[in-house]
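I'd like to ask you about the structure that follows.
Omission of a single protein chain aside, the complex is shown with its protein chains in their original locations.
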Amino acid sequence: MDSIISVQNLTHTYTDGQNNSVKALDGINLSIAPGEFVAIIGTNGSGKSTLARHFNALLTPTEGICLVNGLDTSKEENMWQVRQTVGMVFQNPDNQIVAAIVEEDVAFGLENIGVPSEQIRPRVEAALAAVNMSAYAQQAPHRLSGGQKQRIAIAGVMALEPKCIVFDEPTAMLDPKGRKEIVSTVVKLNKEKHITIVYITHKMEEAILADRIVAMEKGKIVMMGTPAEVFSQVELMNKLGLEAPLAAEVAFHLNKAGHKLPANIITHKELCKALCPSM
Amino acid sequence: MSIDVKNISYTYMAKTPFECQALDQVSVTINKGEFVAIIGHTGSGKSTLAEHLNGLLHPTTGAVYVDGIDVNGKGADAKKARHQVGMVFQYPEHQLFAETVYEDIAFGPRNSGKDPDTVDAAVRSAMEFVNLDFATFAQRSPFALSGGQMRRVAIAGVVAMEPDYLIMDEPSAGLDPRSRNMIFAQLMTIFKKRKMAVILITHSMEEAALYADRLLVMSGGKLCIDGKTSDVFINDEKTLEKLAVDVPESFKLAEELQQQGLPLKGAILTEAQLVKAIAKAKGWSGC
Partner (left out) sequence: MLNDITLGQYYPGNSFLHKLDPRTKILATFFFMAAVFIAESALSYGILLAFVFIVAFMAKLPWKMLLKSIKPLWVIIILTLGIHIFTGQGEPLWQWKMFTVTREGIVLGVKMSLRLILLLLISSLLTFTTSPIVLTDGIESLLTPFKKIGVPAHELAMMMTIALRFIPTLLEETDRIMKAQSARGADFSSGNLIQRAKNMLPILIPLFISSFRRADELAMAMEARCYRGGKGRTRMHQLVYGSRDGVAACGMAVLILVLCILKWGGTLWAI
């Protein structure tokens, strides 16, 4: 088995408040390899969160199939195995912390799956160390900053030793400092602990760190590729209601005015190279 | 016509172990017609300063005057002065409460004691400003709207009070680029049409550079820098770095290009300015 998450022809339909049937996801095909860092981008309502919730069986497909580590998520007997394989971190750090003491919260998942008491503490300590929060084990979560709370939420997932973590807009409610903390933690987990990352965002400066980008609109995947391939399509990005990196935008505007620059410029360095012959 | 902040200090939880000096002798004047951005990292005192401007917090020492009237005074004059300063909090959609969009937007103007016709006119004009069609949305429940629409209803609720001074605390937080651009486009329209003062609290240097004429940089409860936006980013780069405040991405890219030998001229804070400067330096036309 090659992929940790494999989605075939997935469609998800739900009924809204006015009794209309809404197709949130429409024929999605996607497979994610172990150790990969995939960013899913799209505006609010593009279906990216709905897709992510299929990855750990919070939602199940209306049509099609979603396999996690080869297990069908729609089978109830697979549910707990799936949720231990794929952890989830949500947008609002306040609404995913259960206990009034940091270490108790990190232990929550382990207690749920019935890990023997004497094994819980070392795993909690390891998880807190992985997000650099060991010093805060005894603190009350409401006294921490947003970035620290979000790192506690990540530790709570890490304690379960998942193979993959899905981040659903984890920095949307954080200040720039908290955002940096989370982004560097995510990159560290991917590079050092080889955890597969699925990262949902509409911030291009975060998505650009991924190995692969999946762009969504109206429940469909509209583009997939490396950051350079996706973000250099400035016009398409704007059409999707998203932003392209500054260097790509600048290159696009210069190109449009008839000054041919090399393709796929997305970083400052690449633009410097294209514009300054001395480099 | 201005807000005058005269030497205010504010201490949270005075005389407890959690005592914290949130504002330290801040003085500033904000005139009608200005677009001011307040920047600074979390805990620098920018929100605390904003909450003093309409009397939500009372300074421990010092005073705040709106058009010459002490906002912390008693009586009808002070109340009227406070109503001149509208405030859009972070995630304002979390404060929606009424059954219909109309009722929610009408809440503020009614509280200011306006008669029903004036309230109705204010609601209609506020909805137009935030680009919500009256016929479609007025009688809908605000809770059945999308996130971006809810935020626009909440902003309309403040705009409908027709304030001379409008404070916005991170109006784009959590929104995708499309909704963010829409809200700022509407904000600029209101700003230009009503000739009010806008006070934008933001973490985004791009927003500050794009929209504000004047920057207030806060740190540790003090007002550290007060100046024209372009001057601040260009002349005080070192100070900003010390205060852990970023500069706009375009400014950084321009500096990198200059270091690589591309001679860029003029103040470059936005993408448009950067594109123009590059074309000029390269001797290209048509950008």
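Letters A and B mark the chains as written, and numbering starts fresh at 1 in each.
Here, a residue touches a chain if its C-beta (ideal position, glycine included) is under 8 Å from a C-beta of that chain, and two chains touch if they have at least 3 such contacts.
Please read these numbers as outputs of a predicted model, since none were measured by experiment.
Note that the absent chain touches A, B when the full complex is taken as a whole. The residue from A:120, A:187, A:209 or A:276 that touches the chain not shown here is A:120.
In the complete complex, the residue from B:61, B:111 or B:259 that touches the missing chain is B:111. If you put the missing chain back, the residues of chain B touching it would be 13, 16, 18, 51, 54, 56, 83, 86-87, 89, 92, 94-97, 107-108, 111-112, 143, 157-158, 161.
One chain is missing from the display, and on chain A it is touched by residues 56, 58, 80, 83-84, 87-88, 90, 92, 94-101, 103-104, 107-117, 120-121, 124, 140-143, 153, 156-157, 160.
Just so we're on the same page, only the chains that are shown with their structure count from here on.
Inter-chain centre distance (chain A to chain B, centres taken as mean C-alpha positions): 31 Å.
Across the complex, chain B is touched by residues 17, 43-45, 91, 145, 172-173, 175-178, 202, 241-243, 246-247, 249-250, 253-254, 257-259, 268-269, 271-272, 275-276, 278-279 of chain A.
For chain B in complex with chain A, the residues that touch the partner chain are 41-42, 144, 146-148, 173-179, 203, 244, 246, 249-250, 252-253, 256-257, 260-262, 271, 274-275, 278-279, 282, 284-287.
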